[in-house]
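The complex appears here minus one protein chain, its other protein chains still in place.
Per-chain residue numbering starts at 1, and chain names A and B are given in the order in which the chains are listed.
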Amino acid sequence: MTVRRIVMALWSIVLVSAPSLAFQPPAQDEFVPVTDLPAGDQLPAAPFLIAAYVFVWLAVMLYVWTIWRRLNRVEADMRTLEQRQHGARR
Amino acid sequence: MGGQGTTAEGSIDMRKMFVPLLVTVAAMFAAAPVMIGRAPLESTMGLIQKIFYYHVPSWMAMYAAIAVCGVASAMYLFKGRADADDYAVSGAELAVLFGLIGLVTGPLWGRKAWGVWWQWDARLTSALLLELIFVAYLMVRKFGGPGSEKLAAATALFGTATAPFVYKSVDIWRTVHPNTGVVRTLGSSMPDAARPFALSAIAFILLFGVLLTLRVRLARQQHALDELYLAEEDR
Partner (left out) sequence: MFLRTALLVLRKDFAIEMKSLEVLLTTLFFAVSCVLVFAFAFVKDGRAPEDAAAGILWIAIAFAGTLALGRTFERERYSETLRALLLAPAPRAALYVGKLLGMLALLGVAEGLLVPLVALLFQASAWFSRPLLLLAVLVGGTVGFAAVGTLFAAMLVRARSRDVLLPILLYPITIPVIIGGVRGTAALLASPADEVTATMWIGILFAFDAVFVTLSLWTFEPLMTE
């Protein structure tokens, strides 16, 4: 139950931050203290930056998912065992 | 009645501190891209330098994870604290996770900034070695058979103790990485970059805390399950 909330919260982070990513390109035009940065130099960098960002998110999400799965399985096993023990006790 | 109590109790304790923490992390990660986007471009590297905002914090998280694993392993090995072992394995898994993030974002940065994927610079190399040490930790736990928790704890201890030597020797061996000073000089040369960096750093550390709590909870539930199995057999 708690785990589901955690996963929902983390997914909401992804959904909230996704539109924020869209704001990045316009910001560059304003804040460029670099005087002689050629315009063509910026473009090739973007795929790397985005790839890095995507990787961070994927790695964290994947890890959380594996924990979630294992936790669910353990808690399910615990519930079955508890029920069996209750049944036997009575 | 008793069984239901243990699971519910754990959930209630978690809920009190966990959800506010989670909300904070969520807010920070939502704000980060905006702040990073607005931060000024660094003069020599341009756009790609922005990887720095999560490349460096992920190293910070990795070091935090290594510290947790090292201290917990020492407590487990020398004081016999069984619950310390849960923190040790969680710390090791998170060290591998954040290390992997650093090891992927680093070359992506390096490829654009310096033209090569890998250049044997001090930081990346020593990070790779630390990553290997903690992957070895996880392998010992998985494949070492019974009693492997102690062996893994010794590995973690040695790994944590080696870290400064690894770093120093690799550093003397090669130096290409932007020097450590880059974080400190940020304040003076790029004042606007200090705030998004601080935000990202805090966000990563908090993320580390959240994941650590999750993983420790899993370890504890696994122990509880083992106890139940044993109780079942004893009947």
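Following the convention adopted for this analysis, contacts are C-beta pairs under 8 Å (C-beta built on N, C-alpha and C of every residue); 3 or more make two chains touch, one makes a residue touch a chain.
Owing to the predicted nature of the structure, the values given are computational and were not obtained by experimental measurement.
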Point to revise | Shown chains touched by the chain that is not drawn here | key: B
Point to revise | Residue among B:W118, B:F165 or B:Y229 touching the omitted chain | key: B:F165
Review point. Out of B:I51, B:V68, B:A113 or B:I133, which is the one that touches the chain we can't see?
Key: B:I133
Exercise for review: Please give every residue of chain B in contact with the chain that is not shown.
Suggested key: 77-78, 129-130, 132-133, 136, 139-140, 143-145, 147-148, 150-151, 154-155, 157-159, 161-162, 165-166, 168-170, 172-173
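Rule of thumb we're sticking to: only the chains that are shown with their structure count from here on.
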Review point. Which chain A residues qualify as touching chain B in the complex?
Key: 1-3, 5-6, 9-10, 12-13, 16-17, 20-21, 23-25, 27-28, 31-34, 37, 41-42, 44-46, 48-49, 51-53, 55-56, 59-60, 63-64, 67, 70-71, 74-75, 77-78, 81-82, 84-86, 88
**Study point:** For the chain B and chain A complex, residues of the former touching the latter
**Key:** 3-4, 7, 11, 14-15, 18-19, 22-23, 25-26, 29-34, 36-43, 46-48, 50-51, 54-55, 58, 93, 97, 100-101, 104-105, 108-109, 111-112, 192, 207, 210-211, 214-215, 217-218, 221-222, 224-225, 228-229, 231-232, 235
